[in-house]
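What you see is the complex with one protein chain gone and the rest in place.
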Amino acid sequence: MDFALSQRALKLSAEVTAFMEDNVYPAEKAVEEELQTRGLEGGDPEPLRAIRKSAKAAGLWNFFIPDREYGPGLTVHEYATLCEIMGRSPIGPRAFNCMAPDTGNMEILAQFGTPEQKRRWLDPCLAGEMRTCFSMSEPGTAGSDPTLLETRAVRDGDEYVINGHKWFTSGGINSAFAIVMAVTDPQAPPHRRASQIIVPTDTPGFQLVRAISVMGETLGNHCEIAYKNCRVPVTNLLGEEGSGFAIAQARLGPGRIHHCMRMIGIAERALELVCRRANTRFTHGSLLAEKANIQQWIADSRIEIDATRLMVLHAAWKIDTIGKREARQEIAMIKVMAANMVMRVLDRAIQALGGLGVSDDTPIARFWRDCRGIRIVDGPDEVHRMTIARRELRKWRRDNL
Amino acid sequence: MDFALSQRALKLSAEVTAFMEDNVYPAEKAVEEELQTRGLEGGDPEPLRAIRKSAKAAGLWNFFIPDREYGPGLTVHEYATLCEIMGRSPIGPRAFNCMAPDTGNMEILAQFGTPEQKRRWLDPCLAGEMRTCFSMSEPGTAGSDPTLLETRAVRDGDEYVINGHKWFTSGGINSAFAIVMAVTDPQAPPHRRASQIIVPTDTPGFQLVRAISVMGETLGNHCEIAYKNCRVPVTNLLGEEGSGFAIAQARLGPGRIHHCMRMIGIAERALELVCRRANTRFTHGSLLAEKANIQQWIADSRIEIDATRLMVLHAAWKIDTIGKREARQEIAMIKVMAANMVMRVLDRAIQALGGLGVSDDTPIARFWRDCRGIRIVDGPDEVHRMTIARRELRKWRRDNL
Amino acid sequence: MDFALSQRALKLSAEVTAFMEDNVYPAEKAVEEELQTRGLEGGDPEPLRAIRKSAKAAGLWNFFIPDREYGPGLTVHEYATLCEIMGRSPIGPRAFNCMAPDTGNMEILAQFGTPEQKRRWLDPCLAGEMRTCFSMSEPGTAGSDPTLLETRAVRDGDEYVINGHKWFTSGGINSAFAIVMAVTDPQAPPHRRASQIIVPTDTPGFQLVRAISVMGETLGNHCEIAYKNCRVPVTNLLGEEGSGFAIAQARLGPGRIHHCMRMIGIAERALELVCRRANTRFTHGSLLAEKANIQQWIADSRIEIDATRLMVLHAAWKIDTIGKREARQEIAMIKVMAANMVMRVLDRAIQALGGLGVSDDTPIARFWRDCRGIRIVDGPDEVHRMTIARRELRKWRRDNL
Partner (left out) sequence: MDFALSQRALKLSAEVTAFMEDNVYPAEKAVEEELQTRGLEGGDPEPLRAIRKSAKAAGLWNFFIPDREYGPGLTVHEYATLCEIMGRSPIGPRAFNCMAPDTGNMEILAQFGTPEQKRRWLDPCLAGEMRTCFSMSEPGTAGSDPTLLETRAVRDGDEYVINGHKWFTSGGINSAFAIVMAVTDPQAPPHRRASQIIVPTDTPGFQLVRAISVMGETLGNHCEIAYKNCRVPVTNLLGEEGSGFAIAQARLGPGRIHHCMRMIGIAERALELVCRRANTRFTHGSLLAEKANIQQWIADSRIEIDATRLMVLHAAWKIDTIGKREARQEIAMIKVMAANMVMRVLDRAIQALGGLGVSDDTPIARFWRDCRGIRIVDGPDEVHRMTIARRELRKWRRDNL
């Protein structure tokens, strides 16, 4: 048992930390203001473009992809550590070309794409020249229950004709293509019904209904998309027909590691801001830092953050050593744990900062709004708890004893 | 002991409920959209103007003011019931001219104002023709600790010269005047140092720094104001010099009742939306309504809402029967209880609605963002708990036994 | 709306409070010690006998029974207030002949008993000369699901022959008779299958298996009973055949009010002990009373206790004014609320008292052990939440709108 980070991870951590301090944190306000002023259309704000250029030039780029062909070839648990650091800023992951949902899309293209698909879609993404979205959730059905999926892709000669209604297609605006989950064989067993298909966003019939207003703004780029007789060549199929859920699963494991570590980075940032405030804010006879209730919030946040990090790193290590499939229980557990942890830490942070905490003068209020959905996306807490419990219960079935 | 509402309260409740259903709920989206499009400047969106006109014409107006001279003359606990109903919509209180912070300002003008002050400031407010703001919190000091207040009003002949820095002056944009809390005698005992002074917003030196971005938007109209050698005649003093905190206290008691009942209305609205969703949303083999965890959320929300309502009505009844001062403990308790209850109920509602819950397609996400600050404004939870505990501890002091 | 207590309730509250202080609290330790030394057999310890004699002589007796024929004829909400006061001591309810499960048994005998049943069983109970138990729960089936009940009573001539296995038959030792819930007609609709039958404990076939050890002791008098061909005359049937669940329901409503108010009394006692301790215990630079975390516990306990009390009194008032059946939702809500509230308050009390809190030098540790079961008996939290949620959901069904 050895909890120490590898030399490679330590070195990259230091470099990413320095880059964040020198380039990312100082640009947060300018990026936010440009976006608030002009909206999503037009892509990254200028300061963010400059940061991305620097990061790419410095080789701090595409950490996420395990394949040495495309990047540094980090293990899942090594990359996890970087995710935490990048996650400390709302613009951190994008700075290093490590932002969701693109990372997941790039991963599955690398793993399941044909050479032609990789050339056309993956390479520009890795180069940071193309954005993508993932189109799975549907407004009318519970996304966590795959048997309910309604979007259809019907083969017609050399094309798929896609019809359906999606929402929370994150990154819909500014993307070159969507990867769409659609039913290709309604008669197959539930987990073999769907396929993933690459759909360029300029395909006729790809209709952007709206960027959904989420928590008061559309900047989250969570889009509602109508697919109306949307035709793409069959060569746009990712992997084989019917493998849609298998590919989704492949994507989810590491993706959840990344998400969870970003939550940890967010929580650490919030805790730092609380401590700085508590060390200087005086009220009712003492500094906040000296009050037992504030101390409790800080202590509990420290405990919960550290515990979540160990759980995530442990899940990452299991993926690295015995594979995603064997780590499913651990992956489900960290999804629930991290998503709830970060909300508790942020809630305490808001309370500790008072009026400042609900204002947008610190990033805490943004984190609080942005993170609430994490308890819902990629399966709500309740579905993960159900699957975790079922695996636990299975250990103790009568016929197992 | 009799928990039944008075005939008058029952009748008004029915009328306000009907007006909400006929006029207010249907206009929510249009009002929100107009505000999102054009911002606060320019005052109420057109649909809201129309609603207000109807409400005033129907005599559903100014319920809040206990004085029969100005309105129906309801008791605090009678009015509380209406607050809940109006609170169910973000635009409800404004529809009936019962919106904070104007109600509090009107109350203290009615109670402490000179005839001239009433004529000039109160009457137009009651008529719905003037908006107001209340300028108390300061960015540099903890608002709940009055000994820290820094804004100064120095008497110079027949004028006060005000200098200071305020924020979270809610309603700052569109207001005709602010009531400003400022230190008039720094040498006095802490609770006699400050006074409340009426400052027209067009006074030179009244500088609107910004509408603070709170939870991602400036529509909350929480303003930062710099007072720079801002001169007003001494006749703008409200009550007597040094009575600032006494007037603030007088304002707070009933004001907290109102706020708390609005929270209850918000929670009821959220619970209704959860139940409607649960009755129709099918996933993983059953309706949400049939799942034990969703049932628990609904049951706990029902319990917590009903308990909070009884506590608020009880506090209101104490104000009505033995006075604000004797009801201070009850008022502090409901402040903490309601502000925390509504966040729990809303959080469960978001989770039950899933993606829809974080979207702005229902009012839940707005309520969640808007209500978070309630645990902070008018004294954070922690300060109220401190005072509640001190009163409790006092009962059991050795020398009391 | 009027939250004031009636004169009668105020007067009795004062008398019971005085009697508690003069007689009950001072005897707690002696009663506990006698029981710990000699066990349950032999009935009440001598100091408790003396207290009961005094209480009866003072007319502080049988408050629970609404019938003026047998006692002071209090309303449910008037009696509730006394339950709180009596509940402050583990021996309080017994002191005034108001202890469960006897009160429930007396109530249903008064309501459903024949004159002969009343003469033989009710009168001695009211006189304090006979103890009773209620035999409903079964080890093999979930008590909250009546369709699962297995104990059978088969009519054989003028007798019922009872066979079955019960546990948590509280008060089994020292009782003169049990009221047994048994299936009399397995073919009837679920809620008409069972009847309640009076079974003297000296009936052959009434076998006391054991006093179950609960939380480390058997003094709780929760017994496991085997009924083996236990024969009683058909005249021992309470009410009509098939009315077992109806009678159980009739019993439960007021019974839950009483239980909940006792929980409130317990919580008040614990809070008093916490405050006394906090006012005198010094550590790490200040009194506990001055520490923000202890203050939070005290404030939250005060809020939760007061809110629960209002909810219980409101439910009682509904029973008094519109009847048990119409108050079912309120009764279910207080069951969940009070049982959880008291555990939170006690848990905080233990923590505030430190080592003393887990010791039996105060009654807190006993309360903590004794109360944990309240979240389970008479239907676990989860079943009540299910029924509360179903009623709430019913309001918002599509066809209701």
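Chains here go by letter, A, B and C, matching the order in which they are written, and residues are numbered from 1 within each.
Basically, a contact is a pair of C-beta atoms (placed from the backbone, for glycine too) under 8 Å apart; a residue touches a chain by one contact, two chains touch by 3 or more.
Keep in mind that what you see is a predicted model, and the values were worked out from it rather than measured.
Only one of the listed residues, C:Pro45, C:Gly87, C:Gly172 or C:Gly357, touches the absent chain: C:Gly357. Checked against the full complex, the candidates B:His77, B:Arg131, B:Lys291 or B:His314 give a single residue touching the omitted chain, namely B:Lys291. Checked against the full complex, the candidates A:Arg152, A:Arg192, A:Arg231 or A:His314 give a single residue touching the omitted chain, namely A:His314.
Annotation: of A:Cys83, A:Leu149 or A:Leu271, A:Leu271 touches the absent chain (contact as defined above). The chain not shown here touches chain C at positions 137, 139, 141-145, 148, 167-168, 212-217, 222, 281-284, 291, 293, 350-351, 354-361, 365-366, 368-369, 372-373, 375-377, 380-383, 386. Across the interface with the omitted chain, chain A contributes residues 1-6, 77, 271-272, 275-276, 278-280, 289, 292, 294-296, 298-300, 302-303, 306-308, 310-311, 313-314, 317-318, 330, 333, 336-337, 382, 384-386, 388-390, 392-393, 395-398.
Considering the complete assembly, chain B touches the hidden chain via residues 291-296.
Note that in this section only the chains that are shown with their structure count from here on.
Separation between the centroids of chain A and chain B, computed from CA atoms only, is 38 Å. Between the Cα centres of chain B and chain C there is a gap of 42 Å.
Annotation for chain C: residues 292, 294-296 touch two or more other chains.
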